[in-house]
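The next block holds one structure in the form of structure tokens; read it before the comments.
Yeah, one chain of the complex is gone here, protein chain that is, but the others are all in their spots.
Letters A, B and C mark the chains as written, and numbering starts fresh at 1 in each.
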Amino acid sequence: MSKTIETVDDVVIRFAGDSGDGMQLTGTQFTNTTALVGNDLSTLPDYPAEIRAPAGTLFGVSSFQLRFSSWDILTPGDQPDVLVAMNPAALKVHLKDLKKSGLIVANTDSFDDKNLALAGFAGNPLADDTLVDYQVIEVPITKLTLNALQGMGLTQKESVRCKNFFALGLMYWMYSRPMEPTEGWIKQKFGNEPKIAEANDKAMKAGYYYGESTEVFASRFEVKPAQLKPGLYRNITGNEATALGVVAAAKKAGIPLFYASYPITPASDILHNLSSYKNYGVKTFQAEDEIAAAGVAVGAAYAGNLAVTGTSGPGAALKSETISLGVMLELPIVIVDVQRGGPSTGLPTKTEQSDLLFVMYGRHGEAPAPIVAAATPADCFHMAYEAARIAVKYMTPVYLLTDGYLGNGSEPWLVPDSKELPTIPVTFRTDPENFHPYARNENNVRPWALPGTPGLEHRIGGLEKANITGNVSYDPDNHDFMVHLRAEKVAGIAKDIPLQEVYGEQSGDLLVMSWGGTYGAVRSTVDRLRKKGYKLSHAHLRYLNPFPRNLGEVLGNFGTIFVPEINLGQLARLLRSEYLIDVVQFNKVRGLPLRSTELEQAIVKTLEAIPANGKRS
Amino acid sequence: MSKTIETVDDVVIRFAGDSGDGMQLTGTQFTNTTALVGNDLSTLPDYPAEIRAPAGTLFGVSSFQLRFSSWDILTPGDQPDVLVAMNPAALKVHLKDLKKSGLIVANTDSFDDKNLALAGFAGNPLADDTLVDYQVIEVPITKLTLNALQGMGLTQKESVRCKNFFALGLMYWMYSRPMEPTEGWIKQKFGNEPKIAEANDKAMKAGYYYGESTEVFASRFEVKPAQLKPGLYRNITGNEATALGVVAAAKKAGIPLFYASYPITPASDILHNLSSYKNYGVKTFQAEDEIAAAGVAVGAAYAGNLAVTGTSGPGAALKSETISLGVMLELPIVIVDVQRGGPSTGLPTKTEQSDLLFVMYGRHGEAPAPIVAAATPADCFHMAYEAARIAVKYMTPVYLLTDGYLGNGSEPWLVPDSKELPTIPVTFRTDPENFHPYARNENNVRPWALPGTPGLEHRIGGLEKANITGNVSYDPDNHDFMVHLRAEKVAGIAKDIPLQEVYGEQSGDLLVMSWGGTYGAVRSTVDRLRKKGYKLSHAHLRYLNPFPRNLGEVLGNFGTIFVPEINLGQLARLLRSEYLIDVVQFNKVRGLPLRSTELEQAIVKTLEAIPANGKRS
Amino acid sequence: MAGTNGNGETLKQSPAQPKKYTAKDFASDQDVRWCPGCGDYSVLAQVQRILPDLDVPKEKQIFISGIGCSSRFPYYMNAYGIHGIHGRAPAIASGVKSANPDLTVWVATGDGDALSIGGNHIIHALRRNIGLKILMFNNRIYGLTKGQYSPTSELGKKTKSSPFGTIDYPFNPVQLALGSGGTFVARSMDRDPKHLQQVLLRAAKHDGTAFTDIFQNCNVFNDGAYFLYTEKDTRPDNVLYVEHGKPLVFGKENDKGIKLEGFTPKVISLKDGKHSISDVLVYDETSYELAVLVATFGDRPGFPMPIGVFFKADRPSYEKMMTDQIEAVTKKRGAGDLDKLLKSGNTWTVTAN
Partner (left out) sequence: MAGTNGNGETLKQSPAQPKKYTAKDFASDQDVRWCPGCGDYSVLAQVQRILPDLDVPKEKQIFISGIGCSSRFPYYMNAYGIHGIHGRAPAIASGVKSANPDLTVWVATGDGDALSIGGNHIIHALRRNIGLKILMFNNRIYGLTKGQYSPTSELGKKTKSSPFGTIDYPFNPVQLALGSGGTFVARSMDRDPKHLQQVLLRAAKHDGTAFTDIFQNCNVFNDGAYFLYTEKDTRPDNVLYVEHGKPLVFGKENDKGIKLEGFTPKVISLKDGKHSISDVLVYDETSYELAVLVATFGDRPGFPMPIGVFFKADRPSYEKMMTDQIEAVTKKRGAGDLDKLLKSGNTWTVTAN
């Protein structure tokens, strides 16, 4: 039985179920297949801080959202078109996000009294009028899966576990995706357990054919490939991209990569990725804590490696004292902070932008450090590369800010050829003649002199030092000089970073100014508003310290500056103190990416408040 | 032979010698006696980071500066009138500070070839024309001391050690101070070693009578008592005052004081003082590190004590993650940061104001905490008390900023009667009825409910929590709500702190705006300029977060704001971002108090640049 | 030492006990959020079962933890609690205990929380002998962060962060605790509820720091790590129950024993006719050296895994010495008077003129 195929442009689908239901895996498979089909895409995994909370509970719900499209997209979408709900709790948690008249695919087998009670439903929403505004498709997924696998000699538990593949197959059919990529993956993944492999494969196909052969679905859809720039693409998460970025930087610099870290959500994947690149000469060191990881990085940097230490907020706080030492020693270290919800343990699996002021000011004494921030998952590659380039060129610790959304989210990445990447020249000092550890080049940068080099024996340390010689100095005027020198060195990097670009008109009434992981939400909102005829421009910052040298000028070209952030206004504060301009803040600290609709409303409100002369009072 | 006695108003005297020469002790004795005589005074001890560097070296020089006066003074003075130089190194290091035509009392016995070489003198400055601009008085202090102690059966080494008492006696004579207080102190201090007591006493008297009986000194001086407000005075250092401040707060609050700390210069004296107050019910806990100290404080706070943890910059950095927990738990903790030269180990025995932005922003996530700062050594008492009051009233960690200069420096303090101190009401929750750990009062403050209270069993933690119940909550909107709530709670403290006062006219062309330990230098400079006829006012901030609620208004009343700081402009940044006003910065980061003369010049320059209309362009 | 039947029904009533608690009284109203099948459930249950046996009212029990799956423990106890930050539970707990020695202070921590990031606080708590009951849930893995190796993971173990195997030697937590000066050092297992209850009761009653290494199964990231020791069929031959005053015998039919030849321990058969029970070493938990020796068995090929209370010494606790010192000084100097303190030191009076 073949159905009509509707062509659509843009779909947001969300898989939701228990932590144990394999929703992350289902989402990832759908993503990979979708990438191969050539759609542009963006993902948003969301999982609880508990590993696997008791089945059926609200806090145990895990979800994976995926948006794919035949044109360029920038965000995983605010409101899903389709919600696959593996149990009542999943429906309960996610229903409020679903588009009005959106599609719900519900696993009816799980809507029993116990699960309904756990989810806090008074009655059965499939039976009452809770879902009148939506299209509901009821599928007894568990039963159908069991049926499909009957006679394979699997336990009931093993069979039930395959139900996510049934759901995956159903969605593959619905959106006209091929099953081959997942078939291949199953074979490889479950190579040692052929029975499980076969069962998953069967379940997927059962789902696919269920869609094809039953009357439940009115139609199926097709999303044509996106018009992406030609080239080799790879679907990549921000954490993968960060890992690749520092590997690439080390290779281009011709020095080994040394990654010292202590596991922490949502940064651990960087460690996992890098620890598998041993044959790239990558050393990974799982330290006893974040302080040790930072200390190990200091040591590795002194010994001539590209030293990187990654973490999230609580770990970044612990590294603070040691990074202050790094500033004093003037050694290159990249500190990655994959921001998450704070303060304290906060919302460890959620995203946030609340460490900007911390990385800017969170060291005792006058301890300046450059800061860069990635805009999208794939941009993590480029900004990690930049962080490394700046660190070794200027002999300084550099912070790279990403966040939970960027780290776990993914998008297609046009893979660069290593030859296209900027060079990172590194020269270790070897000549003992006239060697001084704190002599300076034209950028105020001291030489990198490695232990093991004959004739360069020298000592560095955390006490204030005389310029040039590096000897301990308690001289008041020298200290004043050095404090200023270190600040100027970092400020001077401004001449070595790109000018700030503005999207849209270069001057006007309103500039939306964002940074970090909100790029997608902000750019697409600005775009939408521009298409609707509103006049506004967008500037997205990737260099936070120092700011691009034309930033003051850029800001001066607009009557009103609108700054959306997932914090209480941290960039806003920096802009205010740096440029003495007022800004309109938009702050939603919900542990989630900004919602385009809210953002759009706030921008429109701001636009409407702008008087005719273009200047706010 | 009696000499004429000249009356003078204001004297700055600096004792300088080897770390082993007992200069700190000499200075302290002179200070105590001077206090008893009724002069106003201010002190500035300065010692090397090494415990006792080899004798005669430049880096081993230790000094103690003391200013005393018959009127109110605010600083230990920029330039000494008298320099007592126990050896060539002391002369070398301190000569550049001495007032032109100032007096040098030099211990000629130490000006031998070895010491001259160690000090880096080409010739003997007492013999050549190095000191033509000064009055030099040569005294063979060592020899005279040895002579005085002959026949007492002391070893040569023991006798030589008494030479600082000879110098002290000489200065007592010169400034007409009584010897009795020191006599008494010697008896008490060396009670177990009567021979040493006698020797020190003899040496002091020998010095005194040497002044009286020889012709070396043309005249002696007298400094009449200052016109201080009547009452009981005590000479007190900032660290002593901080210790007393928290003891007083705990007593007035009716709860025990718990001080958890890890030793660090220049904060250790707070621990030393408090550990001797055991009979005041004070518990002190020397933790294994600063992180542990902060954790112990969190625990003690939960258990209902007034929890205080003191440290300096590097330790404050280490506490950061734990204080973020304190913010989340909403527990009262006072964190004292006795600031020193940074970054990293920096200049550990020197003063600085460079942790302001750190305590403001140095925690991951949105983790607001109130900040107060002491203005003078004695003010440490009052601001420590304030910090404690705010902490328990608002259930929040509070930072108290002091610095190395305040901590070690001293001044006379009009001791308050405990009855005059503001009340600190503390009510522990005991009623189980309707108890919720995160319920709020009118100030958004949650109840303090102690373990051990029947019926209030509850759990708190670092994960985000639902308001009122305190249960873990991952709800996005609750997080947004709580982040805002915590910020508002701290901002709301503004209504509970004094309005900002302005010294001088309440509006005008120039306001000098300072904070922390620069108070004395700034106020006396402003005073001097006002006496010279310049028009300017002064506002000194003791509340840094939140700012006094009238601060914006105060700033608006002046055309130009001049902000002197011992950092690169940290208060300046806060003012700029908060009030969007430009300020003129004056930043000298020399590890030392600001110099009035430099400051005066900079202010005058700023005043002169103000155009007739009073507004800088 | 009477246990409970799991429902608290056969509670030994202690006269001073203010209320007759049952295990359920110690369960909080929060849903337990561990993975189904996790060993943490058993530890929770055993703690809740032994608490009624202590003469301590509910409001004087406090549970303090760090971060990790196991560190969720306090939420599930109807008592006071702090879910702290990673590694810092012993520090927070030390603050609570020294501020109020009257409380029974428990620390719930994981192998990563206690021995990796929290290592310093653990060894210092042990050194100070401060009254904390430290329960270390040792699953030899980082559970909450989804499967990296911990400081107790076996050398060569493949995990998320060691895809080619670890190169870190593990700690032996018992040796570390002994080396730190611990006065109560024990080990038990999630899957031996009765033994765990006994050890927990002794830990609770110890005056000073009590450290218990609890083998705990993480069925998601390190399933079966201890099955050799915990499962019925393999346990008897692979586990040695160490008990004070009892000979060190083990085996399905108590047919094996430990003999000491000079300094060298030997596993002997009690059935080979060559040895008898009188050759077997009788355990003495007051001997530090014996504790260290027996604790090496787990790392010795051919030896059973030792379980039980390895060492117990009686030394004044930190909080006792703190209280005593305050009392002694107060007795000597008199209770402090604030005004006297403020007006002490180098004072003088200025009179109006």
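In this text, contacts are C-beta pairs under 8 Å (C-beta built on N, C-alpha and C of every residue); 3 or more make two chains touch, one makes a residue touch a chain.
Please read these numbers as outputs of a predicted model, since none were measured by experiment.
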Exercise. Omitted chain: which shown chains does it touch?
Worked result: A, B, C
For this session: Pick out which of A:461, A:476 or A:552 touches the chain that's been left out of the picture.
Result: A:461
Problem set entry | From A:134, A:190 or A:277, residue that would touch the chain that is not displayed | A:277
For this session: Identify the residue among A:302, A:438, A:543 or A:562 that touches the chain left out of the display.
Result: A:302
Problem set entry | Chain not shown, touching residues in subunit A | 32, 35-36, 38, 225, 227-236, 240, 244, 247-248, 251-252, 256, 258, 260, 277-281, 283, 285, 287-289, 291-305, 307, 321-322, 325, 329, 415-418, 450-463, 471-472
Problem set entry | Sites on subunit C contacted by the missing partner chain, in the whole complex | 116-117, 119-120, 123-124, 127-129, 151, 164-165, 167-172, 175-181, 260, 262-263, 287-290, 292-293, 296, 315, 318, 321-322, 325, 328-329
Seminar exercise, completed: On subunit B, the omitted chain is touched by residues 20, 49-55, 57, 59-60, 262-265, 268, 271-272, 275-276, 278, 284, 286, 288-290, 314, 344-345
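Note that only the chains that are shown with their structure count from here on.
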Seminar exercise, completed: Per the C-alpha centroid definition, the whole-Å distance linking subunit B and subunit C comes out as 45
Seminar exercise, completed: Listed in rising order, subunit B residues that touch 2 or more other chains are 291, 321, 325, 329, 461-463
Problem set entry | subunit C: positions in contact with at least two other chains | 67, 83, 85
